[in-house]
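Yeah, one chain of the complex is gone here, protein chain that is, but the others are all in their spots.
All chains are identified by letter, namely A, B and C, in their written order; residue positions are counted from 1 within each chain.
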Amino acid sequence: MVTVRLWGSLAELVDGKREIEITATNLRELLEGLGEAYPALKPQISRGVSVAIDGRIYNDTWATPINETSEVVLLNRLVGG
Amino acid sequence: MSQIHVKTIINGDASEFLCAADETLLDVLRDRLDLTGSKEGCASGDCGACSVTMDGRLVCACLVLGAEADGTEITTIEGMATGENLHPLQQAFLDHAALQCGICTPGFLVAAKSLLERNPDPTEEETRYWLAGNLCRCTGYDKIVRAVLDAAKIMRETA
Amino acid sequence: MKARLHPNEGVIAMQFQSPLSVEDAVAFLADDQNARILSGGTDLLVRLRLGHIAPSKIVDIKKIEGMRSITREDGGFRIGAAVSGAEMNENHDLYLAWPGVVEAAGLIGSTQIQGRATIVGNLCNAGPAADSVPALVAASATARIAGPSGVRDVLVQDIPIAPGQTSLKIGELVTSIFLPAQPVNGSDAYLRFIPRTEMDIAVVGCGVSLKLDSAGTVVQARVALGAVAPTVLLVENAAEILIGTQLDDDALSALAEASSSVANPIDDKRGTIAFRKDVSGVLTCRAAKIAYSRAKGTVK
Partner (left out) sequence: MPKDEFTPRTFSVVGTRPLRPDGIDKVTGRARYGADISAPGMLTGMVLRSPHAHARICSIDTSVAAAMPGVKAVITRADFPVHPENNGTADVLDNCMADKKALYDGHAVAAVAASSRRAALDALATIKVVYEVLPHVLDVDEAMKLDAPILHKGRKQEGVPADVSDNVLTRTEYGHGDPEIGFQMADLVIERQFKTAATHQGYIEPHSCLATLGSDGQGDLWVCTQGHYMARNTCAEILGLDSGCLRVTPSEIGGGFGGKTTVFLEPTALLLSQKSGRPVKMTMTREEVFRASGPTASTSIDIKIGMTKDGTITAAKGDYRYQNGAYEAMNGTLGAMTGFAPYDLDHVNTVGWDVVTNRPKAAAYRAPGAPMAAFAVESVIDELAYKLGLDPIEVRLKNAAREGTKSAYGPTYPAIGLEATLKAAKSHPHWSAPLGENQGRGVACGFWFNFGGDTCVSLMVNPDGTVSLSEGNPDIGGSRAAMSMMAAEELGIPMERVRTIIADTAALGQNEVTDGSRVTFAVGLATIKAARHAIQIMVERAAMTWGIDPEAVEWVDGAAQPAGPNAGKHPPMSLAEIAAIASNTGGPISGHFEVNAEGAGVSFGTHIADTEVDPETGAVKIIRYTVFQDAGKAVHPSFVEGQLQGGAVQGIGWALNEEYIYGKDGTLQNAGFLDYRIPVASDLPMIDTAILEIPNPGHPYGVRGVGETGIVPPLAAVANSVSRAAGVRMTSLPMSPPKVLAALKKM
């Protein structure tokens, strides 16, 4: 099980829970798991999110490993300029 | 549509062209003579990217009509190096990394050359005020001013 | 975008004339109210490119004899209509006599603009914020006008009558500006306020010319403001306030008050009414002090 931290306004879609549990060993399983376990998050996930894993930000690489103790934080999809 | 026949000398070479009355010298240089080194940043004399000299006077090519160039001598960025030898200012801009995107560089080089022809030993402030008509958005002007002052020193030493 | 359509031939192409004499220029202008005079071109070409004007004909006056010369006349100077700001700044005698007027001409635009822009173009463009006009008005300069009905001299302040409008009639052009002899113990100064240090149109402009007696007391004073009214503004009671003083603090605060109150500016993208009124007073005093110190410097 991995603990995923949601940002404030996203938590409001899952009745205020800032941290939720998901079974996932990599980024793909995490994103798909979130959508299935919490359908209210699906619109935002399809629009795109960034995921901070142990302080480093990942966007797309499905195979990115996530282990039990990883700090996993969901973020808006980051763009630059 | 009657066009105007204009005879000039550009970078030392005789150059004749036809142009419409409302065509600017910048339009002529870029669209008729393939001298695309002078750039259009604003077409209103506010950015200096089209700086050329006309009869020795630093001007914006976008604020001169092609017809007004008749009988004048024009120098553009393309005339600044002599053969393979860069002008000391061109070399100084490279040495000091005084350019990033480079769209304003031709205008700065022509303007700085005109400055050093009049004032071989300008202060930093004199240099900044002379070049105030050349806008740059990448560098913050620091390295450009250092390059001009450095080139001025080299040119004084080798004059 | 104005496009002047000819019934069958599409857009009429603009003509370009460069007459060699004033008479020829007047002839080209007289029969065509859509003709435009080209001297430095640094205003005209911007409006042409933006499509705000669609002239039928451009009359370039730069090849007319005398237009590009600065000559001495009755102790003063006659400045041809095609003399650029850069050329004025390179004329040492002119600078010694009228530093304020030369400064004002030198502030119009960048170095590149200075290579072309003329004070006659600046005057006839009739922009409320024209830099050279307050200094010329303070110096009691006159403009020589040539036209179908001959030649006449007019005070510079009578040329602009509204933003973009002059008192010139069809077929008339300004051929030169005359700066009278600078009186002994006299000098002038011009300051303007701009948000940057270069490249802006004046938010407020102020020209001051003073004449002192041998003791350094003001005997003559003219103060003119730019960018605070539809046209250049003479601060009428400036002479009354300054004459008889050596610019002590009371005189200066009275001058500042007079300048601020006569200013009649608008709010626009360059400044607010309150700002222009405040800064009119501040600039007038600063320009007056410079003119005074210059005039004092010349006291024999």
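By our rule, a contact is a pair of C-beta atoms (placed from the backbone, for glycine too) under 8 Å apart; a residue touches a chain by one contact, two chains touch by 3 or more.
Bear in mind that the values here come from a model prediction, so they are computed numbers and not experimental data.
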item: Chains in view that touch the one left out, judged over the entire complex; value: A, B, C
item: Contact residue for the chain not shown (choose from C:77, C:178, C:193 or C:292); value: C:193
item: Touch criterion as defined above, residue of B:25, B:64 or B:145 at the omitted chain; value: B:145
item: Residues of subunit C in contact with the chain not shown; value: 1-3, 5, 10-11, 50-51, 193, 195-201, 203, 268-272, 274-275, 278-279, 282
item: Positions on subunit B contacted by the hidden chain, ascending; value: 20, 22, 30-31, 35-44, 46-47, 49, 76-78, 80-81, 86, 90, 93-97, 99-106, 109, 124-125, 127-129, 131-146
item: On subunit A, residues whose C-beta touches the chain left out of the figure; value: 5, 7-10, 12-13, 18, 40, 43-44, 47, 50, 52, 54-61, 63-64, 71, 73-81
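We take it that only the chains that are shown with their structure count from here on.
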item: Chain whose Cα centroid lies at the greatest distance from that of subunit A; value: C
item: CA centroid of subunit A to CA centroid of subunit C, Å; value: 67
item: Subunit A and subunit B, separation of their C-alpha mean positions in angstrom; value: 55
item: Subunit B and subunit C: spacing of chain centres that average the CA atoms, whole Å; value: 28
item: Junction residues of subunit B, two or more chains touched; value: none
item: Subunit C, residues touching no fewer than two other chains; value: none
item: In the complex, subunit C residues that touch subunit B; value: 13-16, 18, 38, 41-42, 45-46, 48-50, 58, 60, 62, 84, 86, 109-113, 115-116, 197-199
item: Subunit C-touching residues of subunit B, taken from the complex the two chains share; value: 1-2, 4, 20-22, 24, 43-46, 48, 51, 54, 57-60, 62-65, 67-68, 70, 111, 114-115, 129-134
